[in-house]
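Comments concern the structure below.
Note that this complex is displayed minus one protein chain, with the remaining chains in position.
Moving on to subunit A:
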Amino acid sequence: MTPLDHIRNFSIIAHIDHGKSTLADRLIQTTGGLTAREMSEQVLDNMDIEKERGITIKAQTVRLDYTAKDGQTYVLNLMDTPGHVDFAYEVSRSLAACEGALLVVDASQGVEAQTLANVYQSIEHDHEIVPVINKIDLPAAEPEKVKQEIEEIIGLPADGAVLASAKSGIGIDDILEALVERIPAPKGDINAPLKAMLVDSWYDPYLGVVILVRIIDGSLKKGQQVRFMQAGTTHLIDRVGCFRPKIEILDSLGPGEIGFITAQIKEVSQTAVGDTITDAKNPTKTALPGFKEVQPVVFCGLFPVDAADFDKLKESLGKLRLNDASFSFEAENSAALGFGFRCGFLGLLHLEIIQERLSREYDLDLITTAPSVVYHLNMTHGEGSIDLHNPADMPDVTRIESIDEPWIEATIYVPDQYLGAILKLCQDRRGIQKNMTYVGGRVQLIYELPLNEVVFDFYDRLKSISRGYASFDYHQTEYKQGDLVKMTIMVNGEVVDALSMIVHRHAAEGRGRQMCQRMKDLIPRHLFKIPIQAAIGGKVIARETIGAMRKDVTAKCYGGDISRKKKLLEKQKEGKKRMRQYGSVDIPQEAFIAALRMGDDS
């Protein structure tokens, strides 16, 4: 156990690409956690997806021993927090486990919206924040301008900002000294009953579920019987340790310390982030504040391209859920896409991550339907209110009194030359401007937006019209009533349920036209004419027609061509494997994906 005044717990707040992982690696290397040979690039981001996208999905910690200039050796616990708003709750729990943070800002890019959200959270946790201006050795570095931004936008004094370059190793010692000097030591009572926070958990094939904990009071050791207060379960601790970043088994963990435990738990769903862990025999009286059950916000259908992969998909989703209790799935049957699953996610990024892991780690070819949000339907005749997760399930309109939709508050940062285009985009998406502030050459916009306008392609559009310079962050606020209708798309007279969507009445015609036009370009010609219609209820609001295919015939075919022709036929038939019925329209998967991307510019 480490004395409280020799512990410093901190996290790193940074925008993607601003150098968080490089800095973390450098700190580990400098304090001797790993030899240079053992350092693979960016140690903390374990998953390929994390590495590629530069984001952290699961919280990770590493314990560093640092001998400061005062000659004392301190234990520094670096908490790497999830870096995206989709994981806002997990972030808040990770932050609650720390007393301070390093705010890393790129010396040429300045403060970004996403950084801001995490900084505010960190401030809310009364953290001591040490600004670090990174990449100062780049030619485009403007540390003074960035300091000004930190003061103006965030309202933090930036005099003491450390100038650094994690890549070149500049300023690393200054950062370590600042951590010791400026971040307060944790508080806690070793003699009080055990009180620890469950910060995060994940499934390890060798250890079972590994639980990351922060001890508030008391101590934790092997063989101890503990109780999870929210879950109401008891477990026997069979391992206590920390990461350096390699696993190190410890005798015990005391107040202020961060480490891990294992307790022969099989599923992460039994370990809710934010739960309070206490001693089973001598429990603490009050649980830690701030516990929340996470609810999925964005839903979409996932269907295997090859119907034979259904079981594999089911099994893969189950395996992913072993390690990520925050997404949900239930079986769904679509006339157009066959058997699949309706899945719920914390946000769009979470959706993309799961989708990518399914295709990459489980080698599944998937069709993803349009993401949708959860609507509250207020029913007539005293039927109360129901939650609608899938537009295809919308009940008859006569039974619906009104529909409420979720809204968000979005913070957007954009260089002022793109302001006009961004304002128009927000307006087109029914946004309500709350605030607009000029900071240097940039503008901070606060908008209220309906989430369903954002789940389509808002982020892609924002990036494309600002040439990648705009940054965006949001949090969900409240449900508001909206004039919403269900729009269906009919191909050859049949409703394609996967393309049904809930849209605002005023946007329906435009969306419908766009959708029909798109499907017209994407569906190849068939042997017959194909009408494509968008409709609300029974009323067609847009229509396109794909002309019949006119020519598909081989000019020359003699004795020597037979084998080749047959092989070609087999190949083409293979490509049509998921063909449903003759006379029905074969919609290529690309058509679904592209149609659901809904950009305005093509």
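Keep in mind that, in the parts below, contacts are C-beta pairs under 8 Å (C-beta built on N, C-alpha and C of every residue); 3 or more make two chains touch, one makes a residue touch a chain; residues count from 1.
Going forward, contacts and distances are computed from a predicted model.
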| item | value |
| --- | --- |
| "4Fe-4S ferredoxin", "3-isopropylmalate dehydratase large subunit", "Heme chaperone HemW" or "Electron transfer flavoprotein subunit beta" - which is the UniProt name of the missing chain | "Heme chaperone HemW" |
| Among A:K285, A:H381 or A:R550, residue touching the chain not depicted | A:R550 |
| Subunit A, residues in touch with the chain not shown (by the definition above) | 527-528, 549-560, 562-563, 565-566, 569, 572-573, 576, 582-583 |
